[in-house]
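Mind looking over this structure? Questions follow.
A single protein chain has been removed from this complex, and every other one stays in its place.
Residue numbering begins at 1 within each chain, and the chains themselves are lettered A, B and C in the order written.
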Amino acid sequence: MIDFSWAIDPVYIATIFFFIVGLQRMSHPLTARSGIVWAGAAMLIATLVTFLTPNLTNFTLMALAIVIGGGFGYIAAKRVGMTDMPQMVAFYNGMGGGAAAGISAVALLGTTTAPSGSLAVIGGLIGAVSFSGSLIAFLKLQGWMRPRPITFKGQQVVNMMILALAIVSGVLVLSHPSWIPLTVGMYLPLFFVLSLGFGFLMTLPIGGADMPVVISMYNAFTGLAVALDGFSFATPNYAMVIAGIIVGAAGSLLTLQMARAMNRSISNVFFGAFGATEEKEMQIQGSMKSIEADDVAVMLAYANKVIIAPGYGMAVAQAQQKVKELTDLLESKDIQVKFAIHPVAGRMPGHMNVLLAEAGVAYDHLFDRDEVNPEFPSTDVVLVIGANDVINPAAHRKGSPLFGMPILDVEQAKNVIVLKRGQGKGFAGIENDLFYRDNTRMLYGDAQETVGKLVQALKKL
Amino acid sequence: MIDFSWAIDPVYIATIFFFIVGLQRMSHPLTARSGIVWAGAAMLIATLVTFLTPNLTNFTLMALAIVIGGGFGYIAAKRVGMTDMPQMVAFYNGMGGGAAAGISAVALLGTTTAPSGSLAVIGGLIGAVSFSGSLIAFLKLQGWMRPRPITFKGQQVVNMMILALAIVSGVLVLSHPSWIPLTVGMYLPLFFVLSLGFGFLMTLPIGGADMPVVISMYNAFTGLAVALDGFSFATPNYAMVIAGIIVGAAGSLLTLQMARAMNRSISNVFFGAFGATEEKEMQIQGSMKSIEADDVAVMLAYANKVIIAPGYGMAVAQAQQKVKELTDLLESKDIQVKFAIHPVAGRMPGHMNVLLAEAGVAYDHLFDRDEVNPEFPSTDVVLVIGANDVINPAAHRKGSPLFGMPILDVEQAKNVIVLKRGQGKGFAGIENDLFYRDNTRMLYGDAQETVGKLVQALKKL
Amino acid sequence: MNDVTMLWTAVYIAMLAAFTGYVVISRVPVILHTPLMSGSNFIHGIVLIGAMVALGLATTPLEQIIGFIAVILGAANVTGGYVVTERILQMFDRSGKKPKKGA
Partner (left out) sequence: MNDVTMLWTAVYIAMLAAFTGYVVISRVPVILHTPLMSGSNFIHGIVLIGAMVALGLATTPLEQIIGFIAVILGAANVTGGYVVTERILQMFDRSGKKPKKGA
């Protein structure tokens, strides 16, 4: 066979090039797609040329594994609903972490010559933690496991001890001192069991709603593990190193931004039970005043400018399609409609944008907090659809657990209509005195139904 | 002596880190200075640890050269006036190019083991071109050489032939075929003479006013040469490679931006005599109406909002100090004063900002074209101080050489006062019919004097 | 090139990659944070090529099993990450072009 292995490096380099260009093109919704398509094509070619790597065997196994894994990944990804994005990301992230741990394991078993086995150990530890942690996150978000935090006394101490043991066994894998009558092959399982265990235990106490932050962090972890595993070969695989580090940087940045937008610190997510600082029973003036869909429709029909503030409840009710209908109807009556998108509305960053885009709302209707906040005073009607925390004025009040969180200042609009099922609290579990304001009216019911009623009523007008 | 050479790589890496951070901090005027100071400190330490490189000799010569070069650079840089920035940049750039060419020469003479001599040849060629080209640019800008384009028939052909000869001799340096009875040491001078010659000849036909674009391009050239020379050593010096490439990217980007803001293409700068498309004698309606400083002062005193549009003439007249005085005086009378800064006002990008900052005008008074253009209609008085092309409405007229160039739309203001010495044209050499508009008045005289008169007159009011 | 040189080369590469990642990603608008997350998921799917080499160099059955699983996981990661990201971005693309049509 002719040696085509010279093609490998240039293809890998081109792949990294297109990865970076792909990320750069994500700076705008219209260029983003072509960027990812190029990156995907590059990755496909990179996979193919990898078969040309000198000295490889097991090609049948390799092809089989790719077909199994790829086929499974493809089908699952095609089927998943947009509301289930967070767990899907967690799932694929776990896969990547697992693969990284596997590479480390093979490298440490000694077939590949690792110039620095310590990098393989660290990569294996991080990859394994990301694998098991992401799996828990997936199970919790998918509802296959109790999403509530699972806690017990002394948990942190136990976790830290397991981490310490994992590190010690990692050191033993590398040094296997002669005075202990064990071989590398015996330390290795211990090392991975401990690492996986740490990932499980670290993720168990985290509540379902904090999961997006955790997933984003595990994303960074997997990236790091992949980068470290890039050194598990005779010559370093810099494509893995660079791609891994870029993902590490992306994940870290997103984690921090998300935590900030949720007004929480990272250590708080991992080690603090949320709401410990919950304020004393608040004295709320006034009462919640309900309204009927027909009256809201009239109100809308006479408005000049309507802003829709969607939240997690819209996703739960799968109401985005109806919301799109409502938008079109209002616009056909020459009413200006904008969407106010809070960065952490929903359950993952940018979640609302995706759902609305799926329903066909053009992204130029979507405005982020800073853009839209100055517009509320000149707005006739704000429709709050299944949002709660992201519009809670408690964020402006010292002592509230939400204090300092940047919110959508919907209360400045002339009329605020809140669509929710009942008295349910938001993710933070805090009363929302916006609902008691004089200019606020409650439209109770599942959001899909109530928005549907609004559409009907408006059509009749 | 103890071997401290392990310190070299980490220090170089830290230097690159601080270079990049320094550039990142240039995204805001207030953080920029600390960024460059860190980068400078890192570079100082990098220079010191370089003495620890194994196998070096000639330390006395080295120290002496550093003292001579550094001392000279320091003194010249401390003395230069801010108006003379363009030639200073050209000068230092030439130094860098020369140093790069020198490294290539030493490498090619065979003392250092160059894994790929061809990189040294390319680096030497580019460095030498940058050296001689920058020198011509310096001489022209400094006024030590006729700034007018020096052209002759068939120039392009001659230049291209010299470049081709330089490349051929570079190839000979590497291959020195046995059928030609010459040694490397004999090809090398030829190679460098031809390279330097090409740099000279390529820069000669470029007019003084196009020089900033050229300088920026030579800046990119020097960066590239430095990057290539990073491979002239037994192990590649990646610090040189990375820093060089970053400068190459910076220089290219700036060159393109500048050319765009001047409404010219790069090839036009190098190969086209400017103004070849000059429009037919234009029919200008009306006449230029002059005004006295006292009348302008009254006008200013009754204004609510004044915008100052400075240009190259302000730099020539060294009027920035007086302009600052005028600004303070107007502000003390509660008149709003803003500066409209065109990207290519003056003789290098951002030149006006530097001059005004030197005079103590706070940068929050400076607004770029896009910010300030919508404000002209609500402005009572625009003071055009020594600007011409950047406010020429011919840019809106098809057929004009300026057509398409983004300009400051000062003509939309209620009153436009133009401060210039007489009927002199701008750099582009085109009539400016703004001066003939009904709402335009000319205040003739050297800008330093006339602004001074305005200050006096305003004080008396 | 010895191990020490390789170490520093790696540090240079890591540093530049971190800068590149940081700067490029901080430009992605909030509106695209979900696809950014799944997109970076896709990017670390490059682990597949490493898993393939690991499997290809495996000799003992244990190594082969681990390598086999690693390739499956890597392939699932990269395919799933790509498909999900592309699906999401397609919506933005379409929603930008034909704002009147539903999904």
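In this section, a residue touches a chain if its C-beta (ideal position, glycine included) is under 8 Å from a C-beta of that chain, and two chains touch if they have at least 3 such contacts.
Values in this document were obtained by computation on a predicted structure and should not be read as measured data.
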item: Contacts of the hidden chain among displayed chains; value: A, B, C
item: Those residues of chain A which, in the complete complex, touch the missing chain; value: 6, 9-10, 13, 16-17, 20, 24, 235, 238, 242
item: In chain C, positions touching the absent partner; value: 1, 5-6, 9, 12-13, 16-17, 19-20, 23-24, 27
item: Touching residues (missing chain, whole complex) on chain B; value: 12, 15, 19-20, 22-24, 26-30, 32-33, 36-37, 39-40, 43, 46-47, 50-51, 53, 55-59, 61-62, 64-74, 76-78, 80, 82, 85, 88-89, 91-93, 95-96, 98-103, 105-107, 109, 111-112, 115-116, 215-216, 219, 222-223, 226-227, 229-233, 236-251, 253-254, 257, 321, 324, 328, 341, 343, 348-351, 353-354, 356-366, 368
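Operating definition for what follows: only the chains that are shown with their structure count from here on.
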item: Chain located farthest away, centre of chain B as origin (C-alpha); value: A
item: Distance from chain C to chain B - Cα centre to Cα centre, in angstrom; value: 41
item: Rounded Å distance, chain A centre to chain B centre (Cα mean); value: 46
item: Where chain A touches two or more other chains, by residue; value: none
item: Chain C, residues touching no fewer than two other chains; value: none
